[in-house]
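Input: one structure, supplied below.
The complex appears here without one of its protein chains, the remainder shown in place.
Each chain carries a letter (A and B) given by its place in the written order, and its residues are counted from 1.
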Amino acid sequence: MSVSGARVLLHALLLGAAAITLFPLLWMLSVSFMAGGEASAFPPPLLPAHGTLANYRQLFGQQNIGRYLTNSLSLAAMTTLLSLLLNSLAGYAFAKLHFRAREPLLRVLLAALVIPSQVAMLPLFLMMKWLGLVNTYAAVVVPAMAGIFGVFLVRQYALTIPDELLEAARIDGASELRIFTSIVLPALRPILVTLGVFTFLGSWNDFMWPLIVLTDQGLYTLPIALATLSREHVQDNELMMAGAVLTVLPVLALFLSLQRYYIRGILMGSVKG
Amino acid sequence: MRVGYAGWAFAAPALLIITVFFFVPVLSALIVSLTDFDLYALADIRNLRFVGLDNYRQLLHAPQFWRAVANTGYFVAVGVPLSLAASLASALLVNSRLAYFSAFFRTAFFAPVVTTLVAVAVVWRYLLHTRYGLINYALAHVGIHPIDWLGDPHWALPAIILFAVWKNFGYNMVIFMAALHSIPVDLYEAARLDGASRWQELGRITLPMLRPTLLLVSILTVAGYFQLFAEPYVMTQGGPLQSTVSVLYFMYEEGFKWWNLGSASAVAFLLFLMILAVTALQVRLTRDAQAR
Partner (left out) sequence: MTAGRSPRPPWLLTVLLPLLCAVGCGSPAPHQRVVSVWAMGREGAVIAQLLPEFTKLHPDIEVRIQQLPWTAAHQKLLTAFAGEATPDLCQLGNTWIPEFVALKALEPLDRSLARSTAVQASDYFPGIWDTNIIGGTLYGVPWYIDTRLLFYRRDLLAQAGFAEPPRTWAEWSRMLAAIKALVGPERYGVLLPLNEFDTLLVLSIQQPEPLLRADGRYGNFRSAGFHRALGFYREIFQRQWAPPVDSTQISNVWNELGRGYFSFYISGPWNIGEFTRRLPPQQQDTWMTAPMPGPDGPGASIAGGASLVIFRRSRHKAEAWLLLEFLSSPQTQKRFYQLTGDLPPRRSTWRAPELSGNLYARAFREQLERVKPQPKVPEWERIVTDMRLMAERVVHGDLSVEEGARDLDREVDAVLQKRRWLLDRGRTP
């Protein structure tokens, strides 16, 4: 095959694949602007006959989706901030500070990566009940405040900080806390952005645990609210699409603006073995 | 020693959280799985009995559990290879020296990965609708009769597999792309001097060089696909005919619907053992292949 022939074929394949991956998302957007019942027709329409914001108005007006949006945002933000703090402290300690039992601890953590989190879920619920935290945000945030993956991600990156830098600061009499805030944190910035994006997306998209532990409707996150709504409003196709758009859009925007950092996280995560 | 204390102090908060909210629950799960912890026990702890391995024994004799295992096995056995093939193919296409706009295509292929699973599952549920869904509409144009995707027990799991591949393939694509970048260019140049075709290049250089990445990626993907839950929860609620009940869905129902926490914990451990066994098998097979 000639080079130009190959190029045409290649781009045809690429465009076809992109059409398949993007179509559901674009269709979701389009249907969210349709009038109630419009999409349940044959043949299925691709574009709204008369674009309308009625679905969004109903979601914010009657379905209280603003509340869920705020819940999701504050939960994800809180989880991200706290886990960045705890994971960076620990990741740095495991990379650069020598303390007793460091190496065996590291091995235990690494081995524990293979345990699926669902194993812990049932007793975790009983524990939350015992602590009186069921149906509070703390039940969602506290267990997510530190994670093995996060600690390792930071550790890998922190290994690249030159020891001389830290030693020099120690000789100058800086406290360990001071060294951490003024030297280590700035050096870790790129990986913290990566971890932050990961944690935020993970927390935003999380489903099973919040589903179990949050019973009060006022505390629902967007995915839980959407799953609940979609069981009640099976027939309201257009309304559900508007809800899906509101759920997906914030994370998609975050990803698009911080794509570089996110992909670095994937690559670092995949070489951990 | 100052640095020593600082190290402990810095690591302690994270370790405390991980210990209290991960290690302790995992160990308690093991204990709970040896009891008949249920609603009666929740109401009055005196109704709790230690039952040894009874939960495990009962599960291994329960057809519903085996159906969940079979469904999950099907999902993994079909879904993982499909997903990896899509990832690898798209990585090769986007990475091609001839491709324009590769950054755009990479982002387009990756977009589904970051979307919220529940939301896009709802979207797909409508796309898969028997009478008004666009997928059946498109299939009708090539002469395929409407398929009752989520209502027919033979099609529900394949539909969920399609959805999962769409949602996930971008993730591994990124990893493959990085691995492709790291293959030395002179290998290809040498092959071309020997007159190798593109397909031969793929078979003789690219795939062998990707083998370590392939192993790693397949281990991660298998472990992930074993944890199927939200898709059936949103799209089919385990139906039709229990054909989309995964092991994790089974655990969820057993634990948080019927509150048989003892038996649900046993399910969780059996799932863990299954993942471990399959991972070990993968590593073993790859080693054998390399030895040859």
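As a convention for this text, contacts are C-beta pairs under 8 Å (C-beta built on N, C-alpha and C of every residue); 3 or more make two chains touch, one makes a residue touch a chain.
Keep in mind that what you see is a predicted model, and the values were worked out from it rather than measured.
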Not-displayed chain touches, in the whole complex, chains A, B
Among B:Gly73, B:Pro158 or B:Pro240, contact with the omitted chain is made only by B:Pro240
Which of A:Ser182, A:Gln217 or A:Ser257 touches the missing chain? It is A:Gln217
Which of A:Leu59, A:Val142 or A:Leu239 touches the missing chain? It is A:Val142
Had the left-out chain been drawn, it would touch chain A at residues 40, 78, 81-82, 85, 125, 128-129, 132-138, 141-142, 175-177, 212-213, 215-219, 228, 231-232, 234-235, 237
Chain B residues touching the chain left out here are 5-6, 8-9, 12-13, 16, 36, 38-40, 42-44, 47, 49, 58, 130, 148, 150-151, 153, 236-237, 239-242, 256-259
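Everything that follows uses one rule, which is that only the chains that are shown with their structure count from here on.
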Note: chain B sits from chain A at a C-alpha centroid distance in Å of 17
Interface with chain B, chain A side, in the complex: residues 3, 6-7, 10-11, 13-14, 17-18, 20-22, 24-25, 27-28, 31, 39-44, 86-87, 89-90, 92-94, 97-100, 102, 105, 109, 112, 114-127, 142-143, 145-148, 151, 170, 176-177, 180, 201, 204-205, 207-208, 212, 222-224, 226-227, 230, 237, 240-241, 243-244, 247-248, 251-252, 254-256, 259, 262-263, 266-267, 270-271, 273
Seen from chain B, its contact residues with chain A in the complex are 2-11, 13-15, 17-18, 21-26, 28-29, 32, 90, 93-94, 96, 98-100, 104-105, 107-112, 114-120, 122-127, 131-134, 137, 166, 170-171, 174-175, 178, 213, 216-217, 219-220, 223, 226-227, 229-230, 233-234, 248, 251-252, 255-256, 261, 264-265, 268-269, 271-272, 275-276, 279
